[in-house]
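Moving on, here comes subunit A:
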Amino acid sequence: MVKQLFIIITLVFLVIMLLPLMTEVKPFEDLSLVSQKYVNAGPDELGSQNLVTAVVVTYRGLDTLGEVAVLFIATAGIGFFLRKKAVEEKDMKSKASVLVRTGTALLLPLILLLGVYIFLHGHLTPGGGFQGGVVIASGILLLMLAQSDIKINISLLYWIESLSGAFYVIIGILGLALAGGFLDNRFLPLGDFGRLFSAGAIPIIYSLIGLKVGAELVGILNNMQRSQ
Partner candidate 1 sequence: MDFKPIQILYALWSFSIILNIGLVLQGIVRKIGARVGRRYGIRFYQPYIDIVKNYSLRSSITHGVMFYLGPVFRLTGGMGVYFFTPIIYGSVYFGNFSFAGDIVLVLYFIFFGSLGMALGAGEGGHPYSAIGVGRGLAQVTAAEIPLVMAIIGVAMHYESLSVTEIVAAQQGGIMNWTLMTNPLITILGLIAFLGAMMRSPFDVVLAPQEIPIGPPTEYHSSFLGVMQTNRSVFPMAKTVLFVNIFFGGATNWAAMILKIFLLYMWPVVVGVVFPRFRVDQSIRWWYKYALPLGVVAILVTQYF
Partner candidate 2 sequence: MLIITVLGIILVVLGLWGMLTQKNIIKIIIGFSIMDTGTHLLIVSIGYIKDRTAPIMDKAVGNASQVIDPVPSALVLTAIVIGLAVTALMLTYAIKLFEIRKSLDINDFKELKW
């Protein structure tokens, strides 16, 4: 109990310490210097309707590349960590109910389609590569729940993951070589504002991210499931 008391006291002091963040910090009245530029010049410079996407993929593209890398590392780490174990078949015998299986068969194509839609329209509407990738992975998860004995084609995952990652980097280099800098999307024509084929390389990048994220998450799920 003494320990609990200590913890409570510490947390109380932490709250007291953080108090100025609640009392003194007012939300923005107006856009910050940087975001004003993004909002005002962003659509013209990058041709992306969704400014968040513009920021994510281009202005702060390195962050995103890093983010992809983090996810990639986590996947690799988990793969590295959870060594293949002999799958205990008896655990895998239990099958999901008919309801789930039928529902899965019905929903899976739709879910995958939705995922692809989300990352392809990342520069136009809310959403993007990560969101799309996660939706795709959720579809596969559903599949795994429905058919627990399903074998995921690991090497296909590898190929998707590796190649989409590599292409992402190559696009970055193209930006460096052909346009203003690493990860600059403007080496492709910006196209008409608001169209699917616009905003230079952003849709391509987001597609690659979507594929990669999807593949990675599936890989993580697969690894974790198999090690249970």
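The set was built so that all candidates are chains of the complex that A comes from, given by their letters.
Going forward, contacts are C-beta pairs under 8 Å (C-beta built on N, C-alpha and C of every residue); 3 or more make two chains touch, one makes a residue touch a chain; residues count from 1.
Everything numeric here is computed off the predicted structure, so don't read it as measured data.
Touch with subunit A in this complex holds for only one of 1 or 2, which is 2.
Those residues of subunit A whose C-beta lies close enough to touch candidate 2 in the complex are 4, 7, 11, 14-15, 18, 21-22, 25, 27-32, 34-36, 38-40, 42-43, 49-52, 54-56, 59-60, 63-64, 66-67, 70-71, 73-74, 77-78, 81-82, 124-126, 128, 130, 194, 213, 220, 223-224, 227-228.
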